[in-house]
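Heads up, the thing below is written out as structure tokens.
All protein chains but one are shown at their positions in the complex.
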Amino acid sequence: MVRTDLLAMLVPAMPLLGTLIIGFGRRKFTANTAGGLATVLVALSFVLTLVLFLGHHGERHIVHLFNWITVGEMQIPFTFQIDALSLWMMLFITGVAALIHGYSIGYMHDDPRVATFFAQLNLFTFAMLLLVMGSNFLVTFIGWEGVGLCSYLLIGFWYKTPEFNYAGRKAFVMNRIGDVGMVLAMALLFLQFGTLNYAPVMDKAGLMAPNNPVVITATLLLFLGATGKSAQIPLLTWLPDAMAGPTPVSALIHAATMVTAGVFLVVRSSVLYELAPYTQQIVLWVGVATALFGATVGLFQNDIKKVLAYSTVSQLGYMFAAMGVGAYSAGMFHVTTHAFFKALLFLGAGSVIHALGGEQDIRKMGGLKNTTRTTYVTFLVATLAIAGIPPLSGFFSKDSIMAHAFQESPLAYALLVFAAMLTALYMFRLLFLTFFGTYRGKAHPHESPRVMTVPLVVLAVLSAVGGVLNIPHIFGGNEWLKHHLITAADGVANEDLALSAATEYGLMALSTILVVLTIWYAWTLYGKKTTLDGEPADMPFLKRLIAKRWMLDELYAYLFERPFSWLSRHLFTLGEAKVAVPVTVGTGEAAQGFGEWLRKLQNGNTSFYLFGMMLGMVLLLLITLLSA
Amino acid sequence: MSALVLISVLGVAVLYLGIFGRKVILAPVAIIGLLAAIALLASGWHIHHPLLEGMLRFDRLATGFGIGMAAITVLVFLFGPDYYARKEWHVAEQYALMLFSLVGGLLMASYTNLLMLFLGYEVLSIPLYVLAGGKKRSLRSSEASLKYFLLGSFATAFMLMGIALLYSLTGSFDTGKLAAYMAAHAAPNMMLNFGLLFVVLGLAFKAGIVPFHFWKPDVYQGAPTLVTTFMATVVLMAAIAGFYRFIDATGMPHALATVLALLVLATLLVGNVIALRQTNFKRLMAYSSISHSGFLLLALLTDTGFAEGHGAAVGGTLLYYTFTYSLATTGLFILFTIAKRANQGAEHNGIFKGLWHAQPWLALCALALLLSLAGIPLTAGFIAKYQVFLLAIGAGWLKVMLFGVLMALLGIYYYIMVARELFAPAEQPVTFAVAPLNWAVVTLCTLAVLALGVWPHLPGL
Amino acid sequence: MLYLFYLLAAVSILSAVTVVAARSPITSVIALIVCFLSIAGHYILLNAQFLAMVHVIVYTGAILILMLFVIMLLNMNQLVEQRKPLLVRIAAVATGGLFFLVLLAATHQGLSVAPAHFDAGIGLVHTIGTVLFRDYLVPFEVSSVLFLAAMAGAMVLAKKDGTEHVNLPPSSEPGQNA
Amino acid sequence: MALLALVLIPLIAASLLLAMRPAAATARGLALVSTLLTLAVVLWLWYTWAGTAVTAYSLDWVPAWGMRFTIGYGGIGLLMLVLTGVLFPFIIGTGYKQPVGDAALVNALLLYSQAALFGVFMAQNAFLFYIFFELSLIPIFFLLLRWGGEHKRAITIRFFLYTLLGGLALLFSIAYATLQTPAPHSADFSALAALQLPAATQQWLFWTLFLAFAIKMPIFPFHSWQPETYTMAPTQGTMVLSAIMGKMGIYGIVVFLFTIVPIGTAYWQHLVIGLSLFGAVYAAVIAFRQDDFKRLVAYSSMSHLGLMCAALFTWNAYGISGGLYQTFAHGVLMVCLFYIAGMMEQRVGGNDLARMGGLKTRMPRFALLFMLIVGNAISMPLTQSFPGEWLMFNGLWQLNPWIALAGVVLIVLGAIYMLYVYQRVLLGPDRDVAVADADGEEHFMLVPLIAIIFLVGLFPNLVLQLVDAPVQQLLNTFTSLH
Partner (left out) sequence: MENVITAIRVVPLGHYFFLCFLLFAIGMAGALLRRNILIVIMCLELMLNSVNLLLVALSAFLGDTGGQVFVFFIMLVAAAEVTVGLAILVQLKRNTDGVDINQLNRLKW
């Protein structure tokens, strides 16, 4: 047990150590030493996690560090919870993070602030580990906020560009809006259950009746937190903008790990969600809508990272759809496979960008499959995976979700299939425009260094074979991941796919056939494209609307940002400068003015003084007379 | 009684010294005499004077007020040698008149008969009319003198009318009989109310209660500063003492308390609000004096209606308040004279500029004295105001008190405006010539104000 | 006797009005003398002969003569006094009138003196003297201080000094309000 | 004795400074030594704190008016003493790099105010409290009057009067309450707490008491003095005002309102919470578009204090503990932020944010320090602001979820304006101005402060344990009311 405690403490300690060492010595470290150190430390974390994972047999282990907040009846310890869920998250977080750290050595090699970059990346890893390891909501919240801050810092890493800073702030503020829900949910849960530790909360909640208002409120509020972090409608506009950060950041934070924190949180609280079918419905439809939103917008993006960003939004929608139908393990499965292939896609895109000297517009790419061979191959694997082509990992995870969705609501299923087709369309559009055809840019493409391609290959392998983690029964698998997670998240136990094998096969075949057809359609559209797309202005209305991201940013700007800014300025110029201060000043001035007026009575004229005295006296006498 | 005689004789002696041209020893003689009078007063704490039966009674408060007035007069006289240094004529008369006025003050603090009140009032006033006109070549001084005289005489006439009305009821001028009459005739009686009111208003004139305050700013400004000091301190003490004795002996019917409350409101308002706009320091002090009178009247108000055993507390408060106020005022007027001389006779508040740089200690003294007038803690002024708070709240005058609180705030404003000048640098270099004696008096006033602020039970009252 | 009272009262009031209304100071002084004499008549009517005598001596003999003296000294008889504005005059009369009415209303309620304690001898010199020097000795002594003060004061004011250094000439007096 | 030392050490040091007028370096050194001594005393008190209230001295002063010289401390008072003791070395230290003028005089004034502030927090007699309450104002008044910025004279006077308005209302209330105690009157807190005034009385007395504290903090709509004063004041003056003197309001609420007028407090609870939260949101919204750094910080301070006040009035364990805890956190934060503002003011010659921006390349160390402080300002977990806010939200939720929602919105608004100001100060295209990075002395100031931020953030119980027992006691008396 002591060994487990120690290991569990060491896992987050490694990246924290990295942050401190690299942070304090950031002026002395070169790219290679800083990156190497950061990578090694995270890799160490991964190894330690692996040791923990291998020694884990389904028990829940609490690692107590110290008592954090103690007030009255509130006891909030600083504790880690080592169980199947957190271990699984830790494993793929440290794993992917290690790969991306390594990749960054190459990618960020020439940046003057590379050491700062690695320090922040390590800090992010630390925060993410806290998030998943926390044994109560509040410790999770430390990580939750920590990853938000790191995300802010890393999005605005290139701080000289005002748009990047704006993007960073936008990301943080939107996350904060979600946090409002998170904080309120925690307050509610605490006051309801007297504790925030997951285990007792879930135990006590399990005794409550379904659709209890407390549970519904709590789950909705938690979901609000999740929408912020995981870029669901309505708090999603920050994620595409977050692509302002360096590409490894996009890969690690805005694709593989942080954005899935919302999913993690829902799985963690699966007991609560199971008790709140209303919330589940909402989650489902929000997920489906987000999936569609991301997929549609992805069709018209020309920035390679933006396409991937909307793809991420769309995939996160899938995950939440899974949450909505109670398919927690399927969701987690998709989280995992998505981490692989989306990280791969981003890193591939980064490799392309690197190859083209910073060019991100796919209209200025093309024909790169010959010059950047490794990148192309790995990117292809990832694209196939995300499109859901069997037997790549994406097929299994996505199909599992869709099957559950079909069971819950055929409409949701249909929409998800449609989204899957769109996914295939925009991904292959991206692939074709980037790697096929002829090169339309002016740079001299070259393959990235080995330190960048090795992670690509590793991730490609994982994307390809990741499906083995949770092979469904109909393929002879035993749903390993589901059985692994069942010990940690009680909600998983409730998920059961009651479809007949034939139905399952049918659904899979249908979706696969549709996707393949879509790919073919994409080939016809973009496969041999040599010219550029027209400007959005030339498109029909709906297309234009979609290309402009459904005008969501503009809508928010009109609804929130501008009114807020207006209000802020005018509350000051009106409320403060014209009311509050003038009232204070005016009171004084009124008194002075009154004084100036009264002073005129003291006019120096003795007759008047006499008159004043006598009149005053007569009046006083009159008052006395009349008041009797 | 012996103190009365001593001071009267002292006045005559000083007059004689003047005739013989011994200007230098005027102040020392007067001061020594006054100290002796203080000693006599203090020793005569409980001595019964059969001769004074029915006219005067030197009880604890009367003695206290007497000692206070004499002590402040000593301070004023200590200021005298420097103030009159360049004056050749009639210096002895100035001292003598102030001594005579002090006799009037003592009478007002100790009367038990309305005749003595009237005589005390006049003995107090008549020298002042003359003193106010002490700068004979100055039109302002003469104007102040005449205004004071005219307005004061009319106030006397009103007071006399009141005494006559009261006499018509009781057939006596004895305050004790008046009180007995009032106790026996509880029913509202307009004649009585009017009589009381007239007397009160006559006294209110001396204290500067609105609407009988008009003389104050003009006279304060026009009179020589030393006389202004005397008026602002000793005369105010005497007026308040007389006022207190009248109210405490008779006890005001409730109807009159309401009228007095109106006066309190008006006085606080007018005094403080006009003071906001004052740039002439002497006028500012006049208006501030009016506002302090408002607070004093508020304290007096709590003594209405025969509140048993309450009178001593009110009297103690009034004595403490007026005495500490007088200390602060004396110090400030001395500082004002110093600054005025340094600025070629200018009287606006700006003359204090540069004091901090030239005379840091005096600036600190001035600050302490101003803060005392403003009623900031650890100064006597604060304790004084707090006592008024306690009295007013205890008597249930909550709303009047709240108004007073607001007005006290305005008061702080104008004192602070003066304090601000103390620490501002002067536009051109100013040299403040400070006579050692003045320095000592200012220091003494400051220390006394602070000591009384920290140990308020020192007076033993 | 009532008629005598009315007559004297009428003289008092008329002469008082004349004091107030006359244009020339001399007329006013003369009217005041008449008024004071009528008041002395009232005193006699009230059996206060001593006071009547003192009154005539002090007021008519001393004070008013002093006033006449001052009028002559200051050449005031040629002075034409400007009238105050009408509004002020109305206000003045109204104030006086109101005062009178208010007082009358008060006495109307509170007059309770019954002439039951009549003592014919109270106004006699002997009685007054006894009371004055027995009961009112202290005030009597005090009044000496009063006179001393008044005397010294009048001397200080009226006597012309030598040069006064302390004071600046009136024209250049500082301290004007801003 | 230790308590007396707290008042006497700064008092003597200040008087020495005034009397000797030493050179700047000596003056600062002496002041610093004095504050470090008081810090040592305070830490010793903290260390030896046994969890029970301590009365050190209780001497008669003017018994007839209930005036007694009673000093001591409970947990809450100790918290405030610690706050004062911890922050003053930093406030004095600010003078090293950001001198405002005559060092001897400035430091003397600061030390006088420290003495008075210690007095406020250790007074156990309402009258004594009032005296220190007003005295603490006077040194600051002169500091502002002499070394303030634009329009210093008018603004200082306005500030002074506004604050005194509250003070006089407080004095009135104290006098009233004292007179209600059985004869012989006593103004000791214990005697006043034992009063059970009629409900109608409590309802109006509440306001005359609350006015003083509402102005001090300040709470909307009594805040209009605050932004302009903070903006104009020299850095050290602003620090004292915002970091410590504002907390007198919080302390006063707990000590006066909760004990003397509990029924009145309950009666007006919702109104006050409404005002506080409205003001908090209002200030947070205004802060966003401010162009003046110090004014922005001023509004942010008002926003934070509004939340703290609202939390106190929830009147449950979490709200009160959180609010009290936050006094400490907020004090440290204010010193940090105003120090940062002072640094920028020196470097670019003003507080105008338009003259800043694009400085990060030249000031990387400063950027890091500032970011850490911003993290505290937006209450990131593991910084000291977070536990407080969490407790306060709990308290608010316990009272009413909708009120909690209004409170929690503040974390969004706080992030909006703090990150924006960070951006406007440092980020953006490089600007071609010669500004120096944070130097050793500035690190010497900020690093310990940041260390405190994280230390208390990690171990909030250090502070919370002080208030835990007193808050429970308060709540017990409150429940006994119903």
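Just so it is clear, A, B, C and D label the chains in written order, and each chain counts residues from 1 on its own.
The criterion applied here is as follows: a contact is a pair of C-beta atoms (placed from the backbone, for glycine too) under 8 Å apart; a residue touches a chain by one contact, two chains touch by 3 or more.
Bear in mind the structure is a predicted one, so any value in this text is a computation, not a measurement.
> Give the labels of the shown chains that the missing chain contacts, considering the complete complex.
A, B, C
> Which is it among B:L139, B:A179, B:L398 or B:A424 that touches the chain not included here?
Final answer for the missing-chain contact: B:L139.
> Determine which one of A:G55, A:P200, A:P410 or A:G604 touches the chain that has been left out.
A:G604
> In the full complex, which bits of chain C touch the chain not displayed? Write them out.
Spelled out for chain C, the touching residues are 1-2, 4-5, 9, 12-13, 16-17, 19-20, 25, 28-29, 32, 35-36, 39, 42-43, 45-48, 50-51, 54-55, 58-59, 62-63, 66-67, 70-71, 73-74, 76, 79, 81-84, 88-89, 91-93, 95-97, 99-100, 103-104, 107, 111, 113, 115, 117-120, 122-123, 127-128, 131-132, 135-136, 139, 143, 146-147, 149-151, 153-154, 157-158, 170, 177.
> In the complete complex, which positions of chain B touch the hidden chain?
The missing chain touches chain B at positions 115, 118-119, 122, 126, 129-130, 133, 136-140, 142-147, 149-150, 153-154, 156-157, 160-161, 163-164, 167-168, 171-173, 217-219, 221-222, 283.
> Residue-wise, where is chain A in contact with the chain that is not depicted?
Where chain A meets the chain not shown: residues 599-600, 602-607, 610-611, 614.
Methods note: only the chains that are shown with their structure count from here on.
> When the contacting C-beta pairs are counted for B-C and for A-C, which pair yields the higher total?
Of the two interfaces, B-C and A-C, more C-beta pairs touch across B-C.
> Quick check: how many Å separate the C-alpha centres of chain A and chain C?
99
> Can you check how far apart chain A and chain B are, centre to centre, with Cα atoms defining each centre and the answer in Å?
78
> Between chain B and chain D, what is the gap in Å from one C-alpha centre to the other?
The computed centroid separation for chain B versus chain D comes out at 43 Å.
> Multi-chain contacts only, two chains or more: what residues does chain A have there?
Within chain A, residues 588, 614-615, 617, 621, 625 contact more than one other chain.
> Using the touch rule from the top of the page, what residues of chain B touch 2 or more other chains?
Within chain B, residues 190, 193-194, 413 contact more than one other chain.
> What does chain D use to touch chain A in their complex?
Interface residues on chain D, with respect to chain A: 158, 161-162, 221, 223-225, 227-228, 282, 285-290, 317-318, 321-322, 358, 360-361, 368, 371, 375, 380-382, 387, 390-391, 393-394, 396-398, 401, 404-405, 408-409, 411-412, 415-416, 419-420, 423, 426-430, 458-461, 464-465, 468, 471-472.
> In the complex formed with chain C, which residues of chain B make contact?
Touch list, chain B to chain C: 8, 11-12, 15, 51-52, 54-56, 84, 86-90, 93-94, 96-97, 100-101, 103-104, 107, 113, 115-116, 119-120, 122-123, 126-127, 129-131, 133-141, 145, 168-169, 171, 189-194, 221, 224, 278-280, 282-283, 344-348.
> Could you pull out which chain A residues touch chain C in their complex?
So the residues of chain A touching chain C come out as 607, 611, 614-615, 617-618, 621-622, 625.
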